[in-house]
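One chain of protein is taken out of this complex; the other chains stay put.
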Amino acid sequence: MFGAGGGTSSYEEIETTDLIILWGSNARSAHPIFFHHLLKGVRNGAKMYAVDPRRTESAQWADTWLGIDVGSDIALANAVAREIINAGLANTEFIEHSTSGFDDFAEFVEPYTLERAEEISGVPASAIRALAHDYATAETAQLCWTLGITEHHNATDNVVALINLALLTGHVGRYGSGLVPIRGQNNVQGGGDMGALPNKLPGFQNVADDELRGKFEKAYGMTIPSEPGWHVTQMFDAMERAELSAMYVIGENPAQSEADSGRTIELLEGLDHLVVQDIFLTKTAAMADVVFPAASGWAESEGTFTSSERRVQRVRRALDPPGSAKDDLAILFEFANAMGHEWGTADAEDVWDELRSLSPMHAGMSYERLEAMGGIQWPCPDIGHPGTKFLHAWLWEDPMPREPAPFSLVEWVPPVDPLDEDYPIRLTTGRRLDAYNTGVQSSGYRSPIYAGAVIDMTPEQAADLGASEGDVVRITSRRGSVEAPVRFTNGLRRGLVFMAIHSPDDLDVNTLTLDAWDPKSGTAEFKATAVRIETT
Amino acid sequence: MFRGSRERSSADDHVAYGGLASAESRRNLLLPTLHEVQSSVGWVSHGALNYISERLSVSPAEAYGVATFYDLIATEPRPERVAHVCDDIGCLAAGAGSMLDDLRDRLGEPDEFGGSIAWTRSPCLGQCEKGSAAFIQVAGGDDVVVAPATAEQVIEILHAEKPQPSVSPSPIRQDTRLLGRTTLSLSHHESHGGLEALRKALTMLPGDVVDEVTASGLRGRGGAAFPAGIKWRAVGAEAGPKYVVCNADESEPGTFKDRVLMEEDPYRLIEATTIAGYAVGADKGYIYIRGEYPGALRRLSDAIEEVRDRGYLGGNIAGSDFSFDIEIRRGAGAYICGEETALFNSIEGFRGEPRQKPPFPTQAGLFGRPTLVNNVESLMNIPAIVLEGGAAFASIGTEESTGSKLFCVSGNVLGPGVYEAPFGVSTRDVIDMAGGVDGDLQAVLVGGAAGSFVAGDQLDVPLTFEDASAAGISVGSGVVMVFNTEVDMAPIVSRIATFFRHESCGLCVPCRVGTVRQEESLIRLRTAEDRDEELALLADLDVVMRDSSICGLGQLATVAVQSAITIGLIGAKS
Partner (left out) sequence: MIEQRIADPVATVTVTIDGAPVTMPETATLLEASRAAGADVPTLCYLETLTPFNSCRLCVVEVAGSRTLVPSCSRMVEEGMEVQTDSDRVQHTRRMVYELLDSTVDLSLVDDETTRQMERYGVRTNRFGDGYRRTEAVKIEDDLYVRDYEKCIMCYRCVAACGPDAQNTFAIDVAGRGLTSTIATEYDITLPDSACVYCGNCVGVCPTGALMFTSEYRMRESGDWDEDRQTVTTTICTFCGVGCNLELHVQDNRIVKVTSPMDHEVTSGHLCIKGRFGYAHIQSESP
C-alpha cells in the first residue's frame, strides 16, 4: 500500500511543488530539517495548508490552517474527496487508468458533505472546500503527515483516507506529487526495511509468501514461521493472557513510552524473564533480569540508517563506547555464539552484504556506493542503479505493469475516549523542538528553550478553570491523574489542551492516555484523551 | 482575522489565514507603523515593537533592525519633544555655529534624552538657504521646522503648548519654467494651464509620450544624470505590475530645490507622476518624501486628496481607461534611502540598504517589479515636455544637457535660494544670479557633499553634465555652496566625512569602515607630523571606496575630500 512502505517523494520535491498539505504534523518542531525543505517550497511560491487541531509553529506558515477537532481526520478527508468528485475536479483519466473501486468510493463518500464535515471537525465548510479545490487543481502537490495521523486507534484508516485523495487527483507517482509520511523516530524506516515488522521479512517481503520465505530459510539455514508475529501492543495483550512470558527488548523503553503506562509496568513485572539491551538504564531496563549495555547506534557503531525519504545512509563509529558496552550487532553475535551458533565476529558490512543478497530493493547499495553518493534511496536493485527519487511511477505507465491501486472505504468513527460531563476537555500530546520521545536521549544537554513539564492551554481556557499562568492544575483522565503547571499558548482553543510527552520522570502523560490501538499498524491512541482539569 | 496570540474570537478557533504570502503583503506597513508609534509616543518601546511585529508577522528582531536604521525612530525612551538642529556645512558656513553654542549653553549637551525635552545634532535639513534650521519632533502633535532658527526660538517651541512651524518664505526670485508658481488649489493649478498636459497625454499612445521624453533629452536631476527616456522606455517594455516612484528624499547636504518645488507646486508633481504612470503602464505611484519635510508632506498629501476627489487620481482618470493612484511614503532620517534601491527596501519594510545592481530598477525594482524612479525636479519638467514637445525642451540648454537646471545656492552669498538657469551657466554665473559672494570667495562646493570643491578657473566651467564631467566635477543635485575666506575649511571638510560616516548603511566594508577611517585621518591630518602618510592613506581609501563600494554613497564619499586636498583647502604643508 502507498505510504506504508515509505514516503513516495524526496525532500527536494517539496521545494518546487505547487501545493503543500501538512496534515497532523508539527514538522517545524518534530522534523526541523524536513521543514527547511518545505519552507524552500513555500518561498518558491507553493501554497500551503495545515490540518491540525493545534495552530502549531508549522501551521503558522500555512496560508490556511484547518483547526480540526481531534480525531475527525477521516470525516474531513472523505468530505474533501466528495467535494473533489462533485465539483468535477477528480482526475478521471488517472482514475480510470490507474485505480480500481472508484464508483463504490464515490458512493461511499457521498454522505460526507461539507456541512457534515464542518459539524464533525469544527472547520468551516468554506475552508474544506478551498483545500479540496486547490489540491485537485494543483499541478503538483505534496501531502505530508506524521504522528498526528498515526498515533490514533484508527491510524491505518487515517492514512488510507489520505491515500484516497492522492488516487482521486493523481498526486502520486510523479515528480513533485506524492505522499509523504515523515517518520517520527530515527530509523523507524530502516527498522521496517530490515523486517522489524510482524508480517515482513527484510525488504518488505511477505513472511507468508512461501517462495520469499524459502529464500531466507535457505540463506539462514533455519525455518521461519509463516505466521505473522505480534505487534508490541499485541504482545502486551498476550502477556495479559499469560501467553507471553519472556521478552528481549532492544533500544525501547515501553515502561514509559507505551500508552497506559500503569498497565504496561504491571505486565512487564509479571514476566518470567526480561532482557533489555540499551544505552541507558531506562525504567524498563531497571526492571530487567539481564541488561546488555549497548553502544549508541549512531556514534559508536557501524551500519546504516534509512531516512523518511527512503535514503539509506552510513552511520559510523566516531567514539569508543564506554566501559563494557558493545554495539548491538556485536551483542547479538555474542548472544548467538553463546547459544551455540557459529556466527563468528560481527562485521557490519558483511551483514549488510548478506541483506543485499536477500532484499532486491537494497541489492545495488554497496557500502562503497553509499559513501560515494551520500546515501541511496531505495529501491536500488543493482549496482548501476542511481536509486529512486519517487515511488509508484508505474501508475502512469501504459499498460500498467501491476494491478490498479484500489480506493478504500473508511468510515469516520469518533475517538474512543469520549468527552462527557466528567471529562469535558480534549487532551492531545506531541513533541517539542528540543526534546525527543521519552526524553532520555535529549535530556543530556541543557536546552535554553526547555519548557518544562507543563500543560498548554489558552488564556480563556485557564480563565474558565480559574487558573493563571504558572498555577499547578490537576489533570485527570479515566485512567489516571497528574499535576502540571499551566502555560499559556496560542494555537489552542477552549476545550483543547496540550502536553508534551518528553519528560516522563517529571510528568508521565502516558498514565493519562489510552492503550486502544490500531489492529492494522499496532499504534496506540496518544492523541485523543478525555480529561478534566481542576485547580489544586 | 487572528494572526498572533491576541484579539481572537471563537471564529478563529478552527481556521486561520496566514502564511508567507500574507505576511509579505503586510511588511510594507512596517515603517509607516513605526512612524505612527514614534509620532504619538515619542519612541518605540519593546512592547510596542512586539505588538507591531505580531500584527504584521515580522519578527521582532527584524522590526528592531528596521527601527534602529532610522534617525527619526527611537528605540530608547525619549522626551516628547526633540529638536534636531542642523550642524551641517551649509549652516556652519552661514554662521550657525554660534547658535549651536548658544543652545548647548542653555539646554546642555546634545543627545541627553533623560529630561522632558532634548536636542540632537542633525545632518543637513534641506533648509540651507535659511542659514540655520531645526526640525522638532513633537509626540502627539505635528512635527515642525524652524528656519532660520535661533536658540531662543527652538527652546520656545520645545516648550510651546502647540508648536507651530516658523519658516521664512522662500524668496521667490524668478518666474521661470519651474519656479515661482505657488499653486494654492487644484483650480489655481488649472488656471495656470495645469492638468492640460495630463489630459493631452491621455489622448496619446503611451509609447508616444515616452518618445517625447526621449526626444527632450531630459537627464535625471537626482544626481546621476541618467537619460530619462531610456528608463521610461525600458519600464514601458516590461510586463506589469509596474510602479513609478518619485524620489523626494532630498537629503544631499546643500540641496533644497525639491522641497521648494513640492511646497510651491505640488499639483504639478502629481500631474507629472501620473503622466509617467500612464506612459510606462504603471499601476501605482509612490512619492517617497524625506521625513524632515513636514511642510512639503502636508502640501502634497492635501493636494493628492484634492486631485483624487476631482477624478484625476484613482479609477478611470479623467474618464479614460487609465487607473492610477499615488501613495506617499515618509522617510525617517536616512540619507541612504535616497539611493533608489535602498528606497525600495525602505518602502518594502526592510532596512534601507542598497541592492547590488544589476538587476536594475527598470527590471526588478519596488516589490521586485519593474519600476521607474525619477527625482522630483526631473518629473516637474514632464508636463512642459508633453505640452510643448520634446524638441522644444531639447532646444534649451546644450546638446547633451537639455532644459534648465535648478541650483541650490547657499553659504556666503548675498541672496541664498533656488535659482533656475538654462544649462550652460557656470558656477560663477550662478553665484552672480544670487547676488554675489558675501565676502571674499575661498571655494565653492558644487554638487553637494558627494560633489567637489572648486576654486579659481574651475568656477568658469559651464555646469553642464558634459563640461563638468570633463573638468572632473559634477553637477550632482545642483548644489552651489559658497565659502568665503572667513571660513575655516578643515572642520567643513571633516563635517562632510562625518556626514558619510553617519549615513553609511554599513552593508559593505569599504564604505562602512572606510568612512570612519577617512574621518579619523582628516582629524589627524590637522595636526599630523607626517602629512604625506595621512594623504597616502586618504588616497588609498579613495581608491577602494570608489572602486568597490556597493552604492553611490560609498563611491562618492571621498570625492569632496580629495578635491579639497587637490585645491589646497586642507592638507597643504604649513
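Lettered A and B in written order, each chain numbered from 1.
Please note the rule applied: a contact is a pair of C-beta atoms (placed from the backbone, for glycine too) under 8 Å apart; a residue touches a chain by one contact, two chains touch by 3 or more.
Keep in mind that what you see is a predicted model, and the values were worked out from it rather than measured.
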| item | value |
| --- | --- |
| Chains in view touching the one left out | A, B |
| Listed residues B:17, B:64 or B:113, member touching the removed chain | B:64 |
| Option from A:292, A:305, A:352 or A:407 whose C-beta touches the chain left out | A:305 |
| Hidden partner chain, touching residue among B:241, B:295, B:435 or B:506 | B:506 |
| Contact partner of the left-out chain, one of B:104, B:121 or B:546 | B:546 |
| Sites on chain B contacted by the missing partner chain, in the whole complex | 46, 49-50, 53, 59-65, 68-70, 75, 334, 351, 356, 358, 501-510, 512-517, 520-521, 524, 537, 540-541, 543-544, 546-550, 555 |
| Interface residues of chain A (partner: the chain not displayed) | 11-12, 30-34, 36, 39, 43, 175, 182-189, 279-280, 296-300, 305-309, 311, 313-323, 373-377, 386-387, 389, 433-436, 440-449 |
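Note that only the chains that are shown with their structure count from here on.
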| item | value |
| --- | --- |
| Distance between the centres, which are taken as Cα means, of chain B and chain A, whole angstrom | 58 |
| Chain B residues touching chain A - in the complex, by the definition given at the top | 4-5, 8, 10, 13-22 |
| Chain B-touching residues of chain A, taken from the complex the two chains share | 42-43, 47-48, 55, 59-69, 121-124, 127, 488, 490, 493-494 |
